[in-house]
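Removed from the display is one protein chain of the complex; every other protein chain stays in position.
The block that comes next holds subunit A.
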Amino acid sequence: MSIIKISNLQKAYGSKSVLRGIDLSVEAGQIIGYIGPNGAGKSTTIRILAGLDKNYTGDVEVLGFDVKKDPMEVKRRIGYIPEAAEIYEMLTPKEFYELVGGLQDLPWETTQKRASRLQEYLDLKYSPDQRIDTFSKGMKQKVLLISGLLHDPDLIFLDEPLAGLDANSVIRVKDLLQQLTERGKTIFYSSHIMEVVEKISDRIILLNDGKIAANGTFAEINAQAHSGSLETLFSQLTGGSAARTDFDFTADE
């Protein structure tokens, strides 16, 4: 069953076209690696899918709901963890979970139980009354991740979820994502860390210049390009060229 259906999605900021007719269908229970160069339109696509941006043309359905018409139904069922998102740092994690859980209409007991389990799993430790503004970047990222999972969403959008995490935490998060897919959840994962995307994704979608440049498993895409690694493949498909060896930016001075 397709849980994401996108047909001819187009989006422009003023006269600048960002998404130029995307067609996409995603099955449940997969980890989708959504990659592309800076400015390709990845975060814009995710914002549209999460029901946060209605200014687009085309048809977008998430979990059977039209995101333009029923953004509430979509938001109820998805988790959204934006890139470098700010959180209310003067709150304690518990207070922040209370806010997010409350907004998702979760009973406080459920919020507490789930947050506590996720914290334990991600090895997030702090003193009971400690505020988020005293946390390290990695600890804040864990709080953000947990807050996005509290309502046990069926589809999770993650935009650079590993930013700021140390090596051990990266392993934990990767494991967590695998376990979520085993429970039937779908992960829509955007990142610039090709190594991780290559390893954890069941399917990779490469966006370039507002269009889908590649779509399939790593093996399928690699079979066409014979590149060996996702990094090289990425470079080939997005027009990246090898660095000039004679480059000197002060040459004419």
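Here, a residue touches a chain if its C-beta (ideal position, glycine included) is under 8 Å from a C-beta of that chain, and two chains touch if they have at least 3 such contacts; residues count from 1.
Throughout what follows, contacts and distances are computed from a predicted model.
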Complex member absent from the view - protein name from UniProt, among "Two component transcriptional regulator, LuxR family", "ABC-2 type transport system permease protein", "L-lactate utilization protein LutC" or "Multicomponent Na+:H+ antiporter subunit G": "ABC-2 type transport system permease protein"
Contact partner of the left-out chain, one of A:M139, A:I156, A:V173 or A:L230: A:M139
Touching the absent chain when the full complex is considered, from A:D129, A:E182 or A:D246: A:D129
Contact residue for the chain not shown (choose from A:R76, A:K174 or A:H192): A:R76
Contact footprint on subunit A, counting only the chain that is left out: 43-44, 47, 50, 52-53, 71-77, 80, 82, 85-92, 94-95, 98-105, 108, 125-131, 133-139, 147
